[in-house]
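Every protein chain of the complex appears in place save one, which is left out.
In this document, chain identifiers A, B, C, D and E correspond to the written order of the chains, with residue numbering beginning at 1 in each.
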Amino acid sequence: MIRRIDRIAIEMPPPSDPDPVGAARVQELMGGRFGEMSTFMNYTFQSFNFRNRQGARPFYDLVANIAAEEFGHVELVATAINTMLTGATPVNGGHAPKASLAPLKDVGNPHHFLVGGQGALPQNSLGQPWDGSYVFSSGDLVEDLTHNFFLETGARNGKLKVYEMVEHPAARALTGYLLVRGGVHQVAYARALERLTGADLMKLFPAPRIPTDKIPECRPHIKRGDHLRLYRFSPKDYLELSAVFNGPHPETGEDLVVVDEAPEGAPAYDLPSQPAVFAPDYAPEDIAEIAERLRKKAGLPNEPTGEVANAKRSPAKPRRAAPRKKPAARAKK
Amino acid sequence: MIRRIDRIAIEMPPPSDPDPVGAARVQELMGGRFGEMSTFMNYTFQSFNFRNRQGARPFYDLVANIAAEEFGHVELVATAINTMLTGATPVNGGHAPKASLAPLKDVGNPHHFLVGGQGALPQNSLGQPWDGSYVFSSGDLVEDLTHNFFLETGARNGKLKVYEMVEHPAARALTGYLLVRGGVHQVAYARALERLTGADLMKLFPAPRIPTDKIPECRPHIKRGDHLRLYRFSPKDYLELSAVFNGPHPETGEDLVVVDEAPEGAPAYDLPSQPAVFAPDYAPEDIAEIAERLRKKAGLPNEPTGEVANAKRSPAKPRRAAPRKKPAARAKK
Amino acid sequence: MIRRIDRIAIEMPPPSDPDPVGAARVQELMGGRFGEMSTFMNYTFQSFNFRNRQGARPFYDLVANIAAEEFGHVELVATAINTMLTGATPVNGGHAPKASLAPLKDVGNPHHFLVGGQGALPQNSLGQPWDGSYVFSSGDLVEDLTHNFFLETGARNGKLKVYEMVEHPAARALTGYLLVRGGVHQVAYARALERLTGADLMKLFPAPRIPTDKIPECRPHIKRGDHLRLYRFSPKDYLELSAVFNGPHPETGEDLVVVDEAPEGAPAYDLPSQPAVFAPDYAPEDIAEIAERLRKKAGLPNEPTGEVANAKRSPAKPRRAAPRKKPAARAKK
Amino acid sequence: MIRRIDRIAIEMPPPSDPDPVGAARVQELMGGRFGEMSTFMNYTFQSFNFRNRQGARPFYDLVANIAAEEFGHVELVATAINTMLTGATPVNGGHAPKASLAPLKDVGNPHHFLVGGQGALPQNSLGQPWDGSYVFSSGDLVEDLTHNFFLETGARNGKLKVYEMVEHPAARALTGYLLVRGGVHQVAYARALERLTGADLMKLFPAPRIPTDKIPECRPHIKRGDHLRLYRFSPKDYLELSAVFNGPHPETGEDLVVVDEAPEGAPAYDLPSQPAVFAPDYAPEDIAEIAERLRKKAGLPNEPTGEVANAKRSPAKPRRAAPRKKPAARAKK
Amino acid sequence: MIRRIDRIAIEMPPPSDPDPVGAARVQELMGGRFGEMSTFMNYTFQSFNFRNRQGARPFYDLVANIAAEEFGHVELVATAINTMLTGATPVNGGHAPKASLAPLKDVGNPHHFLVGGQGALPQNSLGQPWDGSYVFSSGDLVEDLTHNFFLETGARNGKLKVYEMVEHPAARALTGYLLVRGGVHQVAYARALERLTGADLMKLFPAPRIPTDKIPECRPHIKRGDHLRLYRFSPKDYLELSAVFNGPHPETGEDLVVVDEAPEGAPAYDLPSQPAVFAPDYAPEDIAEIAERLRKKAGLPNEPTGEVANAKRSPAKPRRAAPRKKPAARAKK
Partner (left out) sequence: MIRRIDRIAIEMPPPSDPDPVGAARVQELMGGRFGEMSTFMNYTFQSFNFRNRQGARPFYDLVANIAAEEFGHVELVATAINTMLTGATPVNGGHAPKASLAPLKDVGNPHHFLVGGQGALPQNSLGQPWDGSYVFSSGDLVEDLTHNFFLETGARNGKLKVYEMVEHPAARALTGYLLVRGGVHQVAYARALERLTGADLMKLFPAPRIPTDKIPECRPHIKRGDHLRLYRFSPKDYLELSAVFNGPHPETGEDLVVVDEAPEGAPAYDLPSQPAVFAPDYAPEDIAEIAERLRKKAGLPNEPTGEVANAKRSPAKPRRAAPRKKPAARAKK
């Protein structure tokens, strides 16, 4: 089971100039064969299917715990894509019969606008859906770890390339962070293989080459030591990480560290409505009104209780220029 | 982000007679269009992509929180499948040149044996991979909720049919529980739609018909009130569930309840090695030895720290009939 | 546009002993690359996309008109599959917690029971979905006709093999008919190519070899001349078929004939409910009651107006053994 | 069975400025999960598989009859795409070694030019093929109707967005019409569910919001009452539509009406040849000559008998600038 | 470019008792993610795409040359499947209206009989088609080699499991050989990585564990030294293999060897016709007659020139029980 925390792994930049083409490319890190859905789902299934856990506890703990971190990476990729798509359609008065989406006719992934609500999709950079055949779970521990090491290598390649292709601040913040954390996972799986077989995969590092310390968006994370740390993403479980994850980092020689609790993360921006694609509605203020009424009736505080990065004033209530006729179909409960 | 708890949603029966055909069919609840990967991923993406969260906080909280529960359902389906596959291959001496898999040549899903290690796969009952195109995330709140209600309806149909097709205790325990919890989610999405629009979908219940109280494996969960409860799967977030999830249950008239913490769950069985498929290895005791050494070196307790349902004695160390030559390739660190 | 006639192409046998394995194989004629969905959709798209129709009118009429017949073939394959699946589950008392589907755990296509309601699916004999990539519509008339000739050849191969594999009366009635009609379409496309280019593809017949007159289920159709006739499936259009479809039949030397109206067909059996899979419901008699009430209220006749093969008394009202409690959720309008 | 009518649902605008990018996006309404192939195939399979038709006749008639209308919608989407692609390649002298397709190298869906003949394909806006897994046919009437209501809701979302993205007159004529008719189908399925269960889904309308009367291309259809009418697409069958489809329209309160015959429709434009992509040939006039000869030989009228929107003079015979050598390979029959 | 040799890699057993279920499982080694099509296509594409070949010549030669061997492995898998399917249908008199395929209705992969002619298909053990997404060709040499090492590891797992599942002599001969050769390729890629980076992957061997010398069907190949040899599959090229492939074998310590020419291989059995599935025809002797005539006319020898394992008398001319009427459609040239 999981518990969910309504925070994201790191502070992400607020929406700025939209970049729908960039968002279409960042999808590779979401639904590509080497994207974060793949890392999340691979390690999750491997942990579900892990036999003789007690006998191999340090390895089970390693795989199961990294799986948990990967959920946060999937979430972060989504956050970046959503941020980059924000503002791509007109905020006001964009409804049919206006051609509010016409400027996007030949821009990026058409599903971002025609099928989704300017939101992330489980697709790759070609708009192809992520697929369960990307999951490798042979049950053979050495083989699964070999796979995971290779998967992280491919993932690192993808992150580097997306970094070089997409300059939007959200994409850069994303890839800078993922490169550092993916590097840790690469090391973790290499070390696990070393512990089991003696093979010294550490000599492959970094693969692909390009040390992360050359990349400005990686540096804050390196500075804080995140290139050395494996966090324990559980309040009480996965206590044996340190049996595997220890020794020197292959590139820097510094000691690898298990941190006994998950990172605190940061609140996400509450991204504004995009009414042209009905997200979350044609007239978002109606929903806000209903929500207020329901909250009151349930005895909840007047202000929304959720924590978001963009301060007090929720974007849910844009100033309204003119009085609005209430649609008949809305409930009055 | 998530935190992971090394427990499963409910106590599951230990391995008994293996049922690889049944396991192949239970996969529909894993990777089918209406399986648990679909519910998990649909609500997860909808929550990632939710715009104007503050304005629609009770609805965001609802979707995001149910997503968290669904992870546990995916895990439980995997547990059932793994349990049903346990013992399908011979425990001793099954390696090539012996034909240890010959009895399984025409049984169930061949990927369970040829590709996986007698473990769950992200596939449906036909062995087809789960697919990102099963995720619907339009951003339009009313539409997403309509989808979710329909998805839960299809999921309930699938659970009932798997219940009727597969009699293995693990499948029955699984479907009994999922039917009760899926029913709660159906109600939750119907109520959310009612709150937003006034539409009374409650009259559709139960759909498909067959009250869960007729099903013995559902009854303990109903007795404990689980057909009325929405658990909050977060230590601190998703506080506004009660703004939507309230009022009478459509079938029984009892009051719906938000429970302010996640269910405790239960430890999983540590399923035994299946060396014929190399899970986790040809000779699992070697891994256990290495693990012990690593644990000691890291200053961890002698006994594995993980909690499993099957007591003290880990299955990791089956008695060995004869002295074993240590393979040269194993590390000695 | 189309008009729909509530009759099927030929009289089909009533349900007899169920044959779910056979039904799974007959699916190849539905959703296989060379199945009837492919012939229907190929010719339909080619007719939609036909440019310079007036200039090439006889060819346009040919393709568009054969497309219309193919819809009836898709329908007939579905009829056969549904007939073969009828009775595979127990008619009475099969609901959970009973294991009414247990005998089907390892029988045929699991989607027939777990996902569908013992009904045909757009899948092939492996349970793989039909796919738009099976449609070839190059716009080049000679090329499209070459494709169509090849498609019919592959389709004939499939029909012969399904005939030889599946002995259920519905499968035999189906393939007997389709072999005769497919043969006509093969001839039609060969002749069209001959008219356009002079190439004599008639010498390829029959391909695959096995004259249909050797097959008892083909003979009634041959006797009635159906191996020579192209029916015009339109009240007023597609008048120029005879410009292409004429001359001797390549195997028998008899004259090909254009028949100026569509075949009369026959009413379908009203296949009985299969409540174990909720088709059309857990308790079909409730729906029948509602339908009666609605019909009355709308001033329609007391008896259902539809024509079905199985006589007066609809199978909708099986005798009920015991008084039934009306579920609260049913409407009373 | 069907009868085919060589007319399309409404008058469509003639070819004007080509819009290949727009055509690529309109494909979403063809082969997308929520496109017209999906509505057509879903209702068609549900009608094929409908058990106990007599007992549930009004519902069977409803589903079977709407299926028939959807064929015309698929056809109309194809018409729009073909119209938009017309003229995208040069009409004269575009053959190799000329680079007639070079201007289209990076425009729209490359399959429209490289694989098809500037014609519609069973693909979505990403060029992905339509897939039989989009068909839902559970056999459970309440569930199938819930699906259909959701499908129409998703389809409406897609139509609105395509309307806003693509301004070509053919796309606008298409979506204006489909929005009105799709709205009727949404209402029909909601009402059917209400009749069966009492659930009031009418309060969800319109979903997604944006009343069609705000859209100029919808208005003529609304004015003529098409937002209230269910046409009976059969000469003799499906007589019980009125038992379900009645009462007030949820948005306007006007009475819903069953019209006892299908709409008359309109002739399609005979779209001109596009010889650069060999549609229907490199030198379309050759085919026209052959057709003329065949027509004469068969005793058919001199002029093509088909009805097309563009008047007397068929586009099949463009003036020829220079005498043409007859290719040796053409038949002389 | 390639030259093709009409011989297979090793002597394979002649057809014996058919094993269609086994054949369906062996397909995993053909079209599975880790099957031989994957090894062949991965290394082939990597060699096509190899940049700076001169600078990295030994590595280019290694990948390009192993690719060439893999073609022979694909061929061998096909040979095994075809051998196992031979005899599954009746040799005489099996044509419609006889139900010659009825005994196969529920046996193995239905496409082997309904779509193919009892022949191998590019599918896996579930009947799913091989897919270009299985090809990894990043261009990064270290990464591609890591992939290849992992691919060979997964392939070895699959071969071991197929060995243990399928006892048919053809399957055993196949897997015995592939295990030995796959082991060589695993070593080759590990050594290449070692040469480039110093990482010692040799310590992972064998992975999965189970030394091949325990397997009787491997032993003849080991005895002949095939576990140590890399053959050069080119008359003149790929001369630099020895720069990478040298040093001790990780399991035995024996020296690795580059053999300067390709193995001689062996002729394949000419597998007999299976007329029930029209392979190569309904009445194969007709084709043989035509072939004889054509051969004579072309001045070729009277006897077929091809070399096959089964001796002089070709199986093409089974004794005929009764005089045969020549079908009119056969050519007389």
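Rule of thumb we're sticking to: a residue touches a chain if its C-beta (ideal position, glycine included) is under 8 Å from a C-beta of that chain, and two chains touch if they have at least 3 such contacts.
In this text, all values refer to a predicted model and were calculated from it rather than measured experimentally.
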item	value
Neighbouring shown chains of the undisplayed chain, as defined at the top	A, C, D, E
Sole contact to the chain not displayed, among E:Thr146, E:Thr175 or E:Thr197	E:Thr197
Subunit C residues touching the omitted chain (full complex)	33, 131, 133, 136, 138, 140, 142-143, 146-147, 149-150, 153-154, 157, 193, 197-204, 207-208
Interface with the unshown chain - residue positions in subunit E	1-9, 31, 37, 41, 44-45, 48-61, 64-65, 67-68, 71-72, 74-75, 78-79, 82, 115-123, 129-133, 135, 137-143, 194-199, 233-240, 242-244, 246, 262-263, 265, 270-274, 277-281, 284-285, 287-288, 290-291, 294-295, 297-300, 304-308, 314-317, 329-333
Chain not shown, touching residues in subunit D	94-102, 104-106, 109-111, 113-115, 126-128, 276-278, 281-283, 327-329, 331
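Note that in this section only the chains that are shown with their structure count from here on.
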item	value
Chains contacting each of subunit A and subunit D, listed by label	B
Mean-CA-position distance for subunit B and subunit A (Å)	22
Between subunit A and subunit E, centroid-to-centroid distance (C-alpha), Å	42
Contacts with 2+ other chains: residues of subunit E	33, 126, 128, 157, 203-204, 208
